[in-house]
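Only one protein chain is missing; all other protein chains are in place.
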Amino acid sequence: MAGNSFGTVFRITTWGESHGSGVGVVVDGCPAGLALSEEVVQGELDRRRPGQSSISTQRKEEDRVEILSGTFDGVTTGTPISMLVWNRDAKSSAYDALRDRPRPGHADLTYLARYGVRDHRGGGRASARETVGRVAAGAVAKRLLAERGILVAGYVLELGGVRADLLEGLDLSALREGAEKNPVRCPDQIAAAKMVRAIEAAREAGDSLGGIAEIVAVGVPPGLGEPVFDKLDGDLARALMGIGAVKAVEIGAGVEAARMRGSDMNDPILPGPEGPRFETNNAGGILGGISTGAPIVCRIAVKPTPSISRPQRTVDLSRGEAVEIEIKGRHDPVIPPRIVPVAEAMVALVLADHLLRLRAARI
Amino acid sequence: MAGNSFGTVFRITTWGESHGSGVGVVVDGCPAGLALSEEVVQGELDRRRPGQSSISTQRKEEDRVEILSGTFDGVTTGTPISMLVWNRDAKSSAYDALRDRPRPGHADLTYLARYGVRDHRGGGRASARETVGRVAAGAVAKRLLAERGILVAGYVLELGGVRADLLEGLDLSALREGAEKNPVRCPDQIAAAKMVRAIEAAREAGDSLGGIAEIVAVGVPPGLGEPVFDKLDGDLARALMGIGAVKAVEIGAGVEAARMRGSDMNDPILPGPEGPRFETNNAGGILGGISTGAPIVCRIAVKPTPSISRPQRTVDLSRGEAVEIEIKGRHDPVIPPRIVPVAEAMVALVLADHLLRLRAARI
Amino acid sequence: MAGNSFGTVFRITTWGESHGSGVGVVVDGCPAGLALSEEVVQGELDRRRPGQSSISTQRKEEDRVEILSGTFDGVTTGTPISMLVWNRDAKSSAYDALRDRPRPGHADLTYLARYGVRDHRGGGRASARETVGRVAAGAVAKRLLAERGILVAGYVLELGGVRADLLEGLDLSALREGAEKNPVRCPDQIAAAKMVRAIEAAREAGDSLGGIAEIVAVGVPPGLGEPVFDKLDGDLARALMGIGAVKAVEIGAGVEAARMRGSDMNDPILPGPEGPRFETNNAGGILGGISTGAPIVCRIAVKPTPSISRPQRTVDLSRGEAVEIEIKGRHDPVIPPRIVPVAEAMVALVLADHLLRLRAARI
Partner (left out) sequence: MAGNSFGTVFRITTWGESHGSGVGVVVDGCPAGLALSEEVVQGELDRRRPGQSSISTQRKEEDRVEILSGTFDGVTTGTPISMLVWNRDAKSSAYDALRDRPRPGHADLTYLARYGVRDHRGGGRASARETVGRVAAGAVAKRLLAERGILVAGYVLELGGVRADLLEGLDLSALREGAEKNPVRCPDQIAAAKMVRAIEAAREAGDSLGGIAEIVAVGVPPGLGEPVFDKLDGDLARALMGIGAVKAVEIGAGVEAARMRGSDMNDPILPGPEGPRFETNNAGGILGGISTGAPIVCRIAVKPTPSISRPQRTVDLSRGEAVEIEIKGRHDPVIPPRIVPVAEAMVALVLADHLLRLRAARI
């Protein structure tokens, strides 16, 4: 019940604070016989790592993963996979000034309300650094999915009000390839350039921007998702809303569905060589909480980075009076580009779990 | 792991199909000593019941709840509370024509993909009738929350493109009172009248409409929600996205957060007589996955009713060829008014669970 | 987390008190496609039912089961199976005298300590009547196991100090057949007759007797059980110790293992036509928490019925002073004969769950 585990059959438990010894994850329930190496996991961690470009935080973390258990001769054995990344470049003293001054938009006050104590250094467990464990575990899930022909990939769709114009019919591999070409992870290179400029302007103003990312999974077989409470869309919503800074989750037509008529929204069913298929995909690949076989399409709305250098009003807890703070330090002015690998990881974890759960659905 | 249970400490398990013997729920983990009667549960079921007005389905179900266990002398005993509602007005023959013809926008094909068999009568377990158990359990959760001064209430914010204009500063009880005055459950009576007209026009066209509902909880103490995977917003997103027809979930500023700057989005922290409080509530009452003490604000985007009488394209599974179907029967042309009590129930269940979980957070 | 559910993939939730409206169970996670009828379930309930013979309680309960959901056309659909048995012959007034006088050996005081309130009628939820739901669910599990060639059966090995002499090499079907021929469920007919006499003598003395039952499962494939905390023997121990009146659980050689030498205890491994097999079965079919393919052998030590008519010392809670009570009513003077179907059900539930979990062990 404790909140640091995710998944049922394919289940992960993450641990670690921003400025503690390190961060890590234990993956329990990964089937035996899966080829797995540190290189595969490292590849995903490198996509999440800070310091990748001028628009992201300058905190320098090599983030080398060590697999401590669960594999033998390069293959998973069915026992728990423990992965560890040491914290190296943690400058805790930068946070001393914030000890008694909760930052607006952060979890400082709420951790204190819940636990009575908190590790104030760098946000502790509420830091984005916690997602290292998610991404490492997600890399294992992606390997499992790849064995079954499933690809999960994401990109930035909108950032600081700049919307990407995605070519209809582009396949997911092409979108991901385009997205990885620029620092904002947007497949539309023209929009990407505008986004970079918007970020620079915001940074100069001591401010930050929000955006929207889209995560897609292709190759998902029909039948995944367990009604009525462990539906695929429900589990995806929880997985994605539970990433820091996400304020909305959409599946398929999303919010727009509220403005459509049934005759537009319903995806017509057509005969096909491999059984019925859907003409359109407003459902986003899920009906009744179960995958249809069409691509799973999720979108997340990400709030602007709460750490900004402009003065903000808060309270000094030791004295109970109003004060202003300016948050210095090495913060990304936008979250979406680095949230993409995290969101992909979460989607992959949900799919891997449900893929294994599907096996118990029939005698 | 099986998907028909929800919650951890306060945990429910629902059962029943649209056209089986009945529907019900077992509530496990409700604390002992809570006053509970069938009348309290019935009151919530009456709000969900079909046939309440001209705009909802004409299926007539009295939906009388029986509490079979878990109370003694009008008080809960800590043992499981089993509640049962018999199915009375189920006209199964109406569905014979649909046995081999999956309805667009419905879960017919996906249940078949998952289980290999399905109860085709009225959608079986994927029917809205399944929510009877959720609402009954939610009534118990609401009782528990009321003991702690927490009120959960919802209303329709938008329907068929008509948006309500809610007076700033109206309190939740007033909003709920206004909403219960009209068949669309919209607190803005003028908008409500327009919504009714839009529904009638859609129905005449053999079509259906979508909409947006907002659920708010006030009186929630700070500290609810268990990082990093059982966050309050994550659990709410799962609870709400898992209701049939919901395609998006927003918390606080929601999708709009993606277009804001950090300096606008961050809610300033002010000193207050009972400790720090927030000037605004873009966070929707949740930071870092933990409640702040401000009202919890959730919105759901609801797709138009998939059952429409206009001809739709589908496939006859027995012959594998394209056919057209027209869905006759007693269907609501809009879902939001009747989804409100269901969504309230889900929010109440999440809050009750986390309220009990909070007790283990400190020594 | 609430305690009235059992199992993970194949998961049951029981509800109901001895003197409430009824008792029941929801089975969630039973695979679709399993043939299931009320008759199959009824057959198991009849074995558990009171009033079967002169040595068991004279409470007359027909115990007719109703399957309310989860099947269609005689086959499971993958949705929850809700089963209900109404309480008919509950004489609550017999318990009025016990309201303030906790019975020694019963859970009266402990329920009060935990919940602050309790349903004193007939032991409420702590009554043996609660096991109706377990047996009904176990019947479903047994059906699933039977599809895979697995048989679970039990019998009484010792009662009131009389030990059965079981012929070496008798197969499980023969043992079960012998056991069902007499009211004490002992396959050794001579021992059975002595047991009946011992019971009659104890009853005349206003006293009760304990005993030992053995439950065996044959046909279990190797590989069931999930190290290191959901081991098959651990889960069986929990399932069996959690039945009221059980004070010890043994697997294979059990307590005797403590007095053996390694060279005797270790079962030699021999080559066989279908792979390695074991010469002996001191392990009871489980090594490292995983089934070996040999028969699973469990034994439970059952305490004497706590309800006896001889005077016993207790306390009147309303006055806080010592009193004597004599428990009248319709109580079995021994528990083992009627515990056998319950213990079989629990073993079947554990095996069904692990059978489904095994599917996720390899890619």
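We just call them A, B and C in the order they show up, numbering each chain from 1.
Everything below uses one rule, namely that contacts are C-beta pairs under 8 Å (C-beta built on N, C-alpha and C of every residue); 3 or more make two chains touch, one makes a residue touch a chain.
Computed from a predicted structure; not experimentally measured.
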{"item": "Which of A:Thr8, A:Thr131, A:Asn182 or A:Asn266 contacts the chain that the document leaves out", "value": "A:Thr8"}
{"item": "Chain not shown: contacting residue from C:Gly154, C:Pro306 or C:Pro337", "value": "C:Pro306"}
{"item": "Residue, one of C:Val65, C:Ala107 or C:Ala352, that touches the chain absent here", "value": "C:Ala107"}
{"item": "Missing-chain contacts mapped onto chain B", "value": "1, 8-10, 29, 31-34, 78-79, 144, 147, 227, 356-357, 359-363"}
{"item": "For chain A, residues in touch with the removed chain", "value": "1-5, 8-11, 13-17, 20-24, 26, 28-29, 32-33, 66, 68-70, 72, 75, 77-82, 84, 111, 114-119, 124-125"}
{"item": "Residues of chain C (touch criterion as defined above) contacting the omitted chain", "value": "1-6, 8-9, 14, 102, 104-107, 109-111, 113-116, 125-126, 130, 158, 161, 202, 207-212, 222-231, 233-242, 244, 246-263, 265-271, 276, 279, 282-284, 286-293, 301-308, 310, 312-315, 317, 320-322, 357-358, 361-362"}
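Everything below uses one rule, namely that only the chains that are shown with their structure count from here on.
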{"item": "Gap in Å, rounded to a whole number, between the CA centres of chain C and chain A", "value": "46"}
{"item": "Sites on chain C at which at least two other chains make contact", "value": "1, 8-10, 29, 32-33, 78-79"}
